[in-house]
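In what follows, a single structure is set out as structure tokens and then discussed.
All protein chains but one are shown at their positions in the complex.
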Amino acid sequence: MTPRSDKAVGSAAKHLFLGGAALLMLLPFVWMVLSAFKDFSQVFVVPPQWIPDPMHPSNFVDAWEALPFGRAYINSVYITVTIVVVQLLTCAMAAYAFARIRFPFRGGLFVLFLATLMVPTQLTIIPLYLVMREIGWLDTHWSIIVPSALFNAFGVFMLRQFIRGLPTSLEEAATIDGASRWKTFWLIVFPLLRAPMSALGIFSFMIQWNNFFGPLIFLSTPEKFTVPVLVAQFKGQHTTDFPLMMAAAALAVIPPLIVFLLLQRYIIEGVALTGLKR
Amino acid sequence: MPKTSRLRPRRLADWGWGLAFVGPQLVGLLVFVLGPLIFAMVLSLMEWNAGGTQRFVGLENFEGQFRSEEFWAALRNTGYFTLLVVPGDLVCSLLVALALNNVRGRVVYRLLFFMPVVASSVAVSVVWLWLLNGEFGPLNSYLRDWFGIDPPNWLVDPDWVIPAIVLVSLWRGIGFTMVIFLAGLQSIPAMLTEAAEIDGASSLQRFWHVTLPMLSPTILFLAVTSIIGSFQVFDLAYVMTQGGPGNASRTLVFHVYDLAFVGFDFGASAAAGAVLFVILLVLTLAQLWAQRRWVHYDE
Partner (left out) sequence: MTHQPPLRRRSFLSGMGLAGLSALGVGTLAGCSGGSGGSFGQFTWSTWGGPSEVRRLKEFTEDFNKRHPKIQARLVSVPTDGYRSKLQTQLSGGAAPDVFYANDDLLSRLIRDKTVAPLRSRLEGPGSKSPVKDFSEGLWGAARQEDGEIYGVPVDCNPIVMWFNKSVLADAGVGEEPTRTFESGNWNRDTFQSVAEKIRDNGKSAAAVGSDWLGVYAWLTAGGGKVYDEDSFVAHEDPKSVEAFEWLHEMLESKTFTYIGSLPEGQGQEALFMSNNVGFATGVGRWLLPVISESSGLEYDIVPYPSADGSLPSTPMATAYMAINAKAVKKEEAFQFLTDFVSVAGQRFRLAGAGNAVPSIEGAEDVLAESDTPETVQYWFDLRAKGYSLPIPEARTPGLSDAISRKIDVLWTGGGGNARAALRDIGENANRMITEAGA
């Protein structure tokens, strides 16, 4: 077999594997979106029927009008974007310090960061509520924005791993040239973090966008609610408004998908553009 | 002597820089996480209810937990879940990431694999409740009609409920892990693999001797975070099964939630949470300790 045909076979196998797996990944999603076009009786047909007949596109309008979604989207977008931007910067800074700067308690602090990854929200929610009450942030968006913007142990850990994987030669050269720590970080290291920060940004956006527990507990004015809180409201005490919930959930997926589409490019290009590698 | 005097200022400056860089995140850590956590730890030594009566009871809450059947069931289920989901997630995601790394149409593939990650967990759980429904859900209908298998009644069968939740977790998690792997793969200098190829290494050899070691910091990161994540599995057990049937899908965090908000016992809940925290701390420290054997840093 020639190397060329070898490659062709390999690539075909790759596509077969990826295509099959992607299809499996997609099916529950497709079901969700198709259900958004059904009425109650069509959702519950046995055996299952995938394509709704007739279609009920009005579900999307009904879902949108059933609850104040317009307001909730504005809230969710600005809260999420603020958190992600501030968080990326503070995480990168802390990660740089943990990876490259020697200072007292560095190891201990890092363990502390890691340890907090292990704290389930359900354990600390009541004390956190008391903290918010003392600061006076209950029923304000600050209670959602500040804790997440200023703290993401996962992000610090992730970026630290990447920074430690970078060659130190460039930074050393900058230091010899007399650049300050901040300059070294901002001009040399930060640009190199484009790829991991895109990944972190995507993921952080998605987590914050879907954050249900925080807004649920801290916010008490319906006008301040975020999208996930409203989507969950389609689930009543005894029954769930299936079609409307699916329609609302399908609409709620759009913003994080857009962010993914915008940022995923940088995961590929980020490192290559620095001219260091490839 | 002259040597140290030259080093001092640089070192002191570094201390300042270090704290300044860590500062914002440190404030967040202390105020919003560590403070509440310590409060919860204090709570674990108290009898405490919503009405505000508080009484110090020492280790009673912990003893209560160690005697409780439900606590051990939760621990077992969580361990089992972790054992299935962490290797499954890492292996599947790495395979997908490797296949995706240099392939035509990768933008579309990446999007498809990532889509489950962005959906809200309430909606996802509702969808899967239906897909996995043993009597009339699509999955079992197709297994019966197309493959002639007599499928288990997933979420209602004590033996199958954890594997079913693992399935949903993998579906939801692969896209995320894959993205991290992709970012890791991108940071491997192409010249390394090219050099190995010129030296006549087969693709398997290249993977084993170049890609995998270069990827090891990423793998460590994912191993640590996905073990932590899987030990904290909550929303699937909460929305899909309420820990049932019986206690077959009661997980530790569900147990923590259940004790506090259904059983009204904040002290016991905090005690169970504290145990979970210690377990994760030990596991993570063990992994960090073991990393020197296999993780490769370019420094």
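Read from first to last, the chains carry the letters A and B; within each, the first residue is number 1.
Heads up, the rule we're going with is that contacts are C-beta pairs under 8 Å (C-beta built on N, C-alpha and C of every residue); 3 or more make two chains touch, one makes a residue touch a chain.
Quick caveat: nothing in here was measured; it's all calculated off a predicted structure.
The chain that is not drawn here is touched, among residues A:61, A:130 or A:187, by A:130. Listed residues A:60, A:110, A:185 or A:266: the one in touch with the omitted chain is A:110.
Within the whole complex, the absent chain has one touching residue among B:87, B:105 or B:158, and that is B:158.
For the options A:138, A:170 or A:261, the residue in contact with the chain missing from this view is A:138. In the full complex, chain A makes contact with the omitted chain through residues 39-41, 43-46, 66-67, 105-112, 115, 125-127, 129-131, 133-134, 138, 164, 212-213, 216-217, 220-222, 229, 232-241, 244.
Although one chain is not drawn, its touching partners on chain B can still be listed: residues 30-31, 34-36, 38-39, 42, 49-54, 122, 126, 129-130, 133-136, 153, 155-158, 238-247, 257-258, 260-266, 285, 288-289, 291-292, 296-299.
By definition in this document, only the chains that are shown with their structure count from here on.
Interface residues of chain A facing chain B in the complex, by the touch rule stated above, are 11, 14-15, 17-18, 21-22, 25-26, 28-29, 31-32, 35, 43, 46-48, 90-91, 93-94, 96-98, 101-104, 106, 109, 111-120, 122-128, 130-131, 146-147, 149-154, 156-158, 161-162, 164-168, 181-182, 185, 195-196, 198-199, 202-203, 206, 209-210, 212, 228, 231-232, 235, 240, 242, 245-246, 248-249, 252-253, 256-257, 260-261, 264, 267-268, 270-272, 277-278.
On the side of chain B, the complex with chain A involves touching residues 11, 13-15, 17-19, 21-22, 24-29, 31-37, 39-40, 43, 95-96, 99-100, 103-105, 107, 109-124, 126-128, 130-131, 136-138, 141, 145, 171, 174-176, 179-180, 182-183, 186-191, 217-218, 220-221, 224-225, 228, 231-232, 234, 252-253, 256-257, 260, 266, 269-270, 273, 276-277, 280-281, 284-285, 288, 297-299.
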